[in-house]
Structure formats: structure tokens, C-alpha cells
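With one protein chain held back, the other chains of the complex are shown just where they sit.
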Amino acid sequence: MRRFLLGIASVLCLVACSPSPSHQSSTIRIRWPRDPENLDPLVAPNSHAVEILNLLHCSLLSIDYNQKEFVPWLVEAMPVVRQRDSLTLVTYQLRSEASWDNGLPVLASDVVFTLKVMNCPGLPNEASRAQYGFIQNIEPDPADERRFTLSFRGRARELVHSSGDYPILPEHQLDPQKHLRRVSLAALRADTVPNKRRQQPDITAFVQRYQRANLNRQPENLAGCGPYRLVDWQTDRYVALQRKANWWGDRVKAAPPQLQAKPAAIDYEIIADEATAVLALRRGDIDIYPMMPAKDFLALRQNKAATQLSFYTADSYEMIAAGFNTRQPELQDARTRQALSYLFDIPGLIQASQQGMAYPSVSLVSPAAGESYHDSLPLLTFNTQRAQDLLRSAGWQQQAQGWTRRVANGTLQHLKPSISYRAGNPAYEAIALQFRTAAAKIGIPVQPRPTEASLFTEHLRTGNVELYLQLLSGNPFTYNFTPILHSQSIGWGNFTGFGTAASDQLIEAIATEGDPKRQAHLLRKFQYLLRQECPLVVLYFLQYRLAATNRLTNLHATGIRPGYEAAAIQSLPAGTIQP
Amino acid sequence: MGHFLLHRLLRTFPAVWGVVSVIFIISRLLTQEQVLNHRFGEGETGSHVASPAQRQLAELQIRQRLGLTAPLFYFSAAPPPVAGLALRWQWNGAHNQYHNWLRQLLHADLGVSFRDDQPVVSLLLQSLRYTLPLTIGAALSCLALAWLLTPRLGRKSRGRSLLLTSLYLIDAAPLFVVSLLLLLLLANPEMVALFPAYGLGREDPTATWLVHFQTMAYHLALPMLTLTLASLPALVVQLDAALNHELRADYVLTARAKGLPDALVIRRHVLRNALIPVLALLTELLPSLVAGSVVVEMIFSLPGMGRLLAAAAAAHDYPVLLGGVLTVALVRVWGQVVADWLSFQADPRIRLPL
Partner (left out) sequence: MNHLFTAGTIYRWLALLWLTGLLLVALLVPLFPLPYAPDTTDLTAITAAPFTHPHWLGTDPLGRDLLAGLLFGARTTLLISLPAALLATLLGALVGSIAGFWGNYELRLSLNYTLAALGVLGFCAVVRGPSPVLFSAASAVATGLILLAALTTRFGYHRTFPVPFDKALLGLIALLTSTPLLILVLALAALSTASLSGLLLVLTLTYWPGAARLVRAEVLRIRALPYIESSRVLGLPALRILWHHIRPNYWHTLRATFPLSVATLIGLETTLSFLGVGLPPETASWGRILASVRLAPTAWWLILWPTLAILITTLALRQISAHHRPG
């Protein structure tokens, strides 16, 4: 035993004299729960990757988190939009200061190149191709090499925003031999038929060069025109970014916020466990803990010892909703769906699963949306009596074996719905169990069905669910409910199976309406319709919570992911704040 | 003996091939939604989202790029005949997923990850760089502790039952509770901040190996302690049972009658006979050396094998998952051979099954 203790003591000595990590106060260290996994600008599989790519590269447009609107980034001003027949033409003018690291200017040819790369067969660009494939053509202005016009079909407002929302790639780095110049965008776009990839030597040569760059894991091989460059990336440990000493944005006079990048370095520290992350924040190993769980946030805020921390919250545009699969015979009529929606105790759930840090809404529109929010609709209440009345009016009868009804063709229906959700998420489990408890009180047996993520998606798509819980996300700029409620998305994003001619028309009208007043009117109509038809009910909107050390200033918590704007954060020099 | 080991080790390859093939087929038969789906925003109501037709096309393209469009195996189920008998299977030829995978495997190529197109071999090696120091350190300290504790186990005393009870207590508490408790006790500024809370510090290419070793040891100390504590109960309880069985044997009485001290009797004579069931347990320890521990790696934020495989499983990244299975299965069957050999060393009367 003595020898063993001696051994331990010597190890401890060795450990104790190891160098303690030093860190500069101008570095901002942010906690992430997981690795970005893939930093290829064409792939960007998760929000973390998107966040880094937005620091390494610039898009044509960017988001002003305070104004909650799109703002020009690589371009001088918001684009000029014209309509020609069914085509929408969008003309952009690139900033004259915009340049790559080697001083070459960012030109319209780079945008043409980017569009071609996003449509080039053989690259892992399926997602961006599906997302931006709507852009049919790009015409550079022959008189001005910084000016170009994009054209696409459709009038929806978010298409204009989307047309400028991808990182612009440098042609001189990725394609110095100008292989892609010899292939037209139309030819690349037409090259979609699987198994029939055209074996053009130009495309093959370019694809090989792109793959050799190995941008998935070595994004430092591609110097974008963003304010930061990647210094070090250790999988599942950290990603370190460094501010470029000579970034073109610094030369813009009276630079707007999106052209300012304050921190000299940003470190993303990957800490998988929440409890460990809280500990790291308390120890000062990290500066910002975004997307903090409500319980940790409240506990830390009430902790008297945690004086070196500041706390921020922002109302987000993410909501947890319960959907009804209207293709199930028991859930086909709106009254049954309405009745069941009275069984959710929303204030109780907000308290229970979000510690009160969430807010209810009448429908898919955030209550912060001003006129668009239908404030004269009442919030859903927890009312078992009302639910019973509605069920009876829908033809259900309560009997010894539960609620039953006889439908037109003579079959006897039993009301015993299941509620499916992704397994492993406590918020969903809380909702499912609360719903089950409430339904049991009025004699409806409910079966919770937690399902593994992939299987859950499959069940949703094939319609093998009855009630289900899902996270929906919106944004403050545009409203487009096509993906989740239009009848053309049934089986893809519309898992409710809902969709009438009237609702489809309304959804399309909302998406294309340019005038805010008229759009607000349409939105109110849509919220009313949703309440009547009840294909899904919004339980609550989430709040984003963020804790950070006091030495950070100009830190704005935003309701849009990632919940903060890293490039805007400033830090006081160490020592100015006494802990 | 070298002949035996070589012979047996070579003979493990068919077993490993069988294991990995079965898992390959099972995993590819499962739903692939996750592989295709994680790139499209699900449930987005605002921004422009691709239309169903575009998404269908994109999914097909992803499948094609990942090599998932070919038939799975050499043969697949044929449609059932209307009347009479017909063959149950139809032949698909050599152009199938399994064949391609096997051919790559023969060239020691485990394919590339679905998530980031990185070679699976390099991903596994990268993770093992962090996992092996942790698990081997923990295993060694676990064995050392067990060695130290054996003399105490032989005697019936208050200390022994206290020790066993506390081991049962550690075993009853889940691993994440043990890790969190240790973390909150030993890395907390409010308690004792002896150890770092997470990670492995910064990679500094200019540092000497001694500094590397020091930072590694400093960061791995707490996870190692957790793993040691977690694997100790099974080992010691097993050893205790075997010791108590052996201590009743006549040779022990003889040895004691000769006046040997208890500790010596146990370590020199009894332990050897008690070792055999423990060796079987040790073979279970070997694969977990390479498989790592998800819980400990999650809580202490270490980029090890456990986390790699857990993330791959969650994302249905089958090439990585199969690479991990292959590694673990190899170590497992080799561990079995080594355990057989060791039990022969402990008791030469055992005939070795060739």
C-alpha cells in the first residue's frame, strides 16, 4: 500500500508542476456541445458549421441581428428587384473594397463560379443544389465587372434573400486553370440525371482538384473573404479562429455592423456535457455559454458566488408543436383535434420543462411579430370539460371501454391515440406524460411512443404516427408555411397530411405578398384557419439563454441561431473588472 | 507456445470476418433516413426550403455518392411466385455494396465517413491516440489496486465487508453519477480545483514530449480515476469469491501450518488458482480498452473512441461504426486467445483447445 501511495504522490507532483494553460484576454472562448464535423462550404451539415463558415467566408447578404432583417454584406446595397414575365430579376452590385486575402478583388466572375460549383456534379453539393437550384441564370454586367443579375422563377420574398445567402468562393484559388469557365451554368444545372454524368474533362479535372483540397477537414486550404481564418481544429476538442490582420472590411468607411469584426481570436471549445460546461464557465475556462439549459441558467443566476457572470435571454423563433396526423381516421375531423388540443396544460409545461423560460403563442407566428400576430385569438387553455364537450359534438361517446363512435360505414372507432416523439429529449417526454395524465382523467388511454431519431423521421414520412411532437423553427424576416403545411409537402415536411385548396392558396399568398400590411392581414387569416382546422398546435416558443463573463461588452443575445453574434463582441482588457 | 498463439490468432480471422459481415448487412438494412436527412432543415417555416422534387433528387444523388444505390448483397429476395415453386433469391452479381466493401477491406481500406469523407482508418487511429492512454492507465491502476487489496480479501474482517459494501455502492451508482461527483468534488472552484474540468488543453507543436506527457497526465488523471473506480467492483468481487473458495483447500492449510504469513500465502499460492475465472473477466476488459467509455469521454470532453462510435451510431455513419466494430471484434477474439493461453500459464493442466 505504501508503495502505491508513493506512486500516486509522485504522479500528483508531476501533474502539479505541469504548465497551466495561458490565454489572452482578447480571445473569446465559446462553448459548443458538439463538433462542426464538416467545414466544406458546400455541405455545412449543422448550425455550428454554418457559424464558422460565416466567419471564414462572406455572402452577398447578411443578417442584422438587431434590426432582424437582411442587410448587404459583400454588396453595396440591397439588390434591385424587377419582374419580367414570370421571371424575377435581382441585380447586385459588389462592394469596391471587397477583396481576397491576396488583394485580388471579389468580382461577379467569382459569384458565377460559386453558382457553378454549387451545381457541379460529383461534388458533395446535393443540399446546396437543392436549396439554391432555383437560381436559373446569372448575367454579369459587361460594363461593370462588379455587377450582375440573377434570375429565377417565382415571386416569394424569401427567394430574393435566399439568392444572396451562400458563401462566395474564390475562383483563382479553386480553379486557377478556369476549367469551369468552359462549361455553362445551364449545362451544369441540366446535369442532374443520376448515372448519366457527363464525362467532361473540364468537370472531372475541377472535381479532382476540389476533392484534393479536402475542405471537409482542412478548411484552412481555402482562404475566404471573411474576417477570420482557421488556425487549428482538433476534432471534438476545439476550433480556433484568428482575425485577419488585413481584412478588406477594415477599409470600408463608416462600416456598418456586419462589416466589423472585433475579437482578435475566437475559440470554440467543444464540451459535450452540460454540467461540465457550467463548471468550465465558473472556472473561467470559457467566456460564453450559449443555448444554456433553463435549469442551469436559473441556478447560476441565483448563485451569489457567480458574480463574474452576466445573463442574457432572447425570445427565439423556435417552437415546440404537437401535430395531428389527419390521415388517421380517428383524427380526421377538426373537432376531435380541437378537443385533444385542450388537454395540453401549456403554462404548466412551460414551467415544468422550461422552468418558465418560454412563452405561449396562439399559432405559428411569434407574439413579438406585432401586427402579424393574431392577438384577438385566445391562447389555448387546459380545459378537460371543453374537451369532453367537443368530443361529444364530434360524435364520440364515453362508454365503459373508453370513447367510441360509429362512423358512416358502420365501423366502430376507438379513441386511444398514441403520441410519438424523438426519444431522449426530456421536454418531449414531459409533454407526452402530461398529455397522457390529462387524457386519462377523462377516460382516453394515450400511449406515448418515444422513437429513435431516424426511425421517427421515417414514421413521420410514412404517416405511421397519430399525434407527434416536433420542433419547428421560423425567423423574423419571412413567412413561408409551404414546407410544413402545404399539401404538396405531404410526406416531406407536412406530416399532418393537412391541406385544402383554400389553405394552400392562403399559404402561397402569404409567401408572395410584398406589402407588410396585407401580409399581416393574410397571416391573421391563416392563424384563424389553423385554430379552426387544428392540424397542429403550437405549445410554446423557446427562449435562448446565454451566460457570459462580465468582461465582454457589446454582446447581444439574439433570437436567431446561434443566439449571439461572435464578431461583434468586444472584451475589456483583463484586470479592469474585479471578480 | 508461439506456434499455438500464431495458429489460434490466424484462426480468429474467419470469426471476425463473420461478425463484421453480419453487422454490415444488419446495419445497411436499417433505415437510412438519418444519413440523408440531416442536411435538410426539417420543420423550417421561414426561409426558402427546397421543394419535394428537388429533395428527392438530392437524396438520390447523396445515395449515389455514398454508394448506397447498388444492391446490398450478392443475392436478394425474389418476388414470390403466383403458383408452383420458384427460387427464393435472385442473383445480383458482383456489383453490390457488400462486395465493394469487402474488396476495400482487403486493401485495408475501411472506406470514408458519411459525415465528412475522411478515411475511417485515420479517424479510428486519431481516437485511439486519446483512448488508449486513458483506458490502459485505468486498467493498470485497477489491476494494481486489486493486487493490493487481495490480502485483505482473504481474511474475514470488518475491513473486508466494509470494502465490499463500498464497492457494491460504487457499482449501484451509474457511471455518470460517479464521474459527475468526482468532477464536482475535485475540479470545482468551490470545492477543490485539483484537476482541469474538461478536454486535453491546447495542442502545442513546439512543446517537448515531457511537456506533452505532463499535460496529458494532468488532463487524464480524473477520468482515469473514474474509470478505475468503475471497473474495480466486478474484478474485486470476482477475485474475492475465487479466493474464498480456494482458501478452503488443503494446500492453504499446509502453507499456513508452515508458518507463512497470510499475505504471502494468498499472493504466492492461492492467487494463482483463483486467477482463472478472473482471467475470463480480463478478456472482457481488453475490448473495452479500445472501445473506450462513452460516459467518461462525454463528461470529461475527451475525443476518444467511445464518443466517436456513439456519434457515428447516432448519425448512422455506418463506415465509421463498422470500422469500430471491426477493431473491437479483433481485440475481443485475440483477447480470448490470450486469456486461454494465460489460463494455461496459470494452470498447465488445462488442455488448450486448438
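A and B are the chain letters, set down in written order, and residue numbers restart from 1 in every chain.
Rule of thumb we're sticking to: a residue touches a chain if its C-beta (ideal position, glycine included) is under 8 Å from a C-beta of that chain, and two chains touch if they have at least 3 such contacts.
Just so it is clear, the model here is predicted, and its values are computed rather than measured.
Looking at the complete complex, one finds that the omitted chain is in touch with A, B.
From the set A:Ala223, A:Ala369, A:Ala430 or A:Leu552, the residue in touch with the chain omitted from the display is A:Ala430, counting the whole complex.
The chain not shown here is touched by just one of B:Leu180, B:Val252 or B:Leu302, and that residue is B:Leu180. Interface residues of chain B facing the missing partner chain: 15-16, 18-19, 22-23, 26-27, 29-31, 78, 80-81, 83-89, 156, 165, 168-169, 171-174, 176-177, 180, 233-234, 237-238, 240-242, 244-245, 248, 276-277, 279-281, 283-284, 287, 309, 313-314, 321, 324-325, 328-329, 332-333, 336, 339-340, 343, 347, 349-351, 353-354. If you put the missing chain back, the residues of chain A touching it would be 275, 295, 299, 345, 348-349, 351-353, 423-424, 426, 429-430, 432-434, 436-437, 447-452, 454-455.
Definition applied: only the chains that are shown with their structure count from here on.
Chain A and chain B have CA centres that are 35 Å apart.
If you check the complex, the residues on chain A that touch chain B are 1, 4, 11-12, 14-15, 17-19, 21, 34-35, 37-38, 40, 43, 45-46, 124, 126-127, 129-131, 133-134, 156, 158-159, 161-162, 165, 192, 194-195, 216-217, 232, 234-238, 269-273, 275-277, 279-280, 282-283, 285, 305, 317, 364, 453-455, 457-458, 461, 470-475, 477-484, 488-489, 491-493.
Only residues 30-34, 37-52, 54-55, 57-62, 64-65, 69, 115-118, 126, 144-145, 148, 180, 183-184, 187-190, 193, 195-203, 211, 214-215, 217-218, 221, 297-303, 307-308, 311, 314, 316 of chain B touch chain A when the two sit together in their complex.
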